[in-house]
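One structure is given below, represented as structure tokens, and several questions about it will come after.
Every protein chain except one is present and positioned as in the full complex.
So, chain A:
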Amino acid sequence: MDTLLSVVVNAFTPVHLGMVLAGVVIGLIIGSMPGLSSNLGIALMLPLTFGMDPVSALILLVSLYTAAIYGGSFSAILLHTPGTSASAATAIDGFALTRKGEFNKAIRISTFASVFGGLLSAIALLAIAPPLSLLSLKFGPAEYFWLAVFGISVIGTLASGNMIKGLVSGAVGVAISTVGLDLDSGYPRFAFGFYDLQGGIGFVPAVIGLFSLSQALLMCEKPHNTIQEADPTGGGKWRLLPTWAEFKFIHPTLWRSSIIGIVIGILPGAGGDIGSWTAYNEAKRFAKNDPDFGKGSIRGVAASESANNATTGGAIIPLLTLGIPGSPSAAILLGALVLHGMQPGRTLFTEHAHFTYTVCVGFLIANLVMGFVGMAMCRYMGVVARLPNTILIIAVIVLSIVGSYSLGNNIYDVYTMMAFGILGYLMRKSGFSAAPMVLGMILGPLAEQGFRQAVQLADGPVLLHMVANPISWVLVALIVLSIGSAAYLEFSRSKLTDVMAER
């Protein structure tokens, strides 16, 4: 109890609170700029922390991490330009709300959800990190394969209304993800002799193209319009917290998405992108009675944003307990931890428990602070939605180019972004959704690697190896349920239209 008290007192010292604030502000700025990711932010701040004490340094970096993930939602909601790829799913419903003039509503839901997900993950981190971290070890190649298949199984329902177009888009996404040097054989796949393609097609530039540039091209069609198409109705005014009705509407989504986010965060190699999309899928599945879903439902915003912030605390759990980072950003945090003389593992919770828990409490405070700072920053941001498209088109194109170039100072990433921008524009004009494609690009490699490794590791029949673990059983059951329910829904819907047609 004494330790707890001293930890809390330590976390609330002016220096540490200052670090929280600095991390949050830098994170929000970096996060809201497309292309500048949380990874980059942490990596750039890392050398600046060398002179600090370990607690201040880590508090600064974890605050930056969670704030950057949240900051990505601003531009996603306002301009359909996700600031980080973890906020791409937010753009779907968030931007639809902005068009209806309800930017302020979308942003307060996004803020509330981000804080909710972040806080829940911080509590998980503080309370049950050691047992939870074991989850990351239970997932072997077979389990990863089933997890990816489960994610892919929702593609059909993700494309609003048109299952065939959704499946095509998803399959193209999976195909795109196979481009590049194959890890197992060293063969360059679909590179056609281009050096740049040997490294694969960059995920982040592709997402910037599909969401941001395609949006700019769409706006070119109506240069004198504004994003906001209607005058604000109920949700137009700025409010710090959601209304009671809004909260009641989203709270089951918040819990579900945050738990999904924490679990995905714990798994190594899967971060905010996979977390937000998986939660968005699940919310969609539970949103049968919500006709607005995908077209401006606050549940869509809440699902994606609570999940991507929940992955931050989740990703730190195996980092601290096992030294296995749960996301790419956490991998950089691992470097920071080690550079400051803190070795991940048991000693962090015994010998250095004071350090560890102070950082965790700092992380918790950061999740609260970012909500207030974010809402203050957004207070007048809605004005942008009433600016003429001509101005915004230029801004979005500039941000898209700068963002994709700054990823790796590589002009090839800009070309990738442009190609996907044009593809995204054509897709949106012809009723194809970009979401399944992005999902395919994320989950394709996960499924492929899981499958190939499982086949390799199987002693005896492959199928038996694939279902040797109870986690696999659960995942397989979920897949069957997912495909079954989608098929049933489609069947009853077509019957319904038959009946309607008869009348």
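Annotations
What we mean here is this: a contact is a pair of C-beta atoms (placed from the backbone, for glycine too) under 8 Å apart; a residue touches a chain by one contact, two chains touch by 3 or more; residues count from 1.
In the analysis below, contacts and distances are computed from a predicted model.
Missing chain, UniProt protein name, picked from "Deoxyribose-phosphate aldolase", "Phosphocarrier protein", "Tripartite tricarboxylate transporter substrate binding protein" or "Heme exporter protein B": "Tripartite tricarboxylate transporter substrate binding protein".
When the missing chain is restored to the complex, the residue among A:72, A:94 or A:268 that touches it is A:268. In the complete complex, the residue from A:23, A:94, A:117 or A:141 that touches the missing chain is A:141.
Along chain A, the points of touch with the absent chain fall at residues 39-40, 42-44, 46-47, 50, 136-141, 181, 183-188, 193, 195-196, 198-199, 202, 268-269, 318, 322-325, 328, 331-332, 335, 338-341, 343-347, 407-410, 412-413, 449, 453, 456-457, 459.
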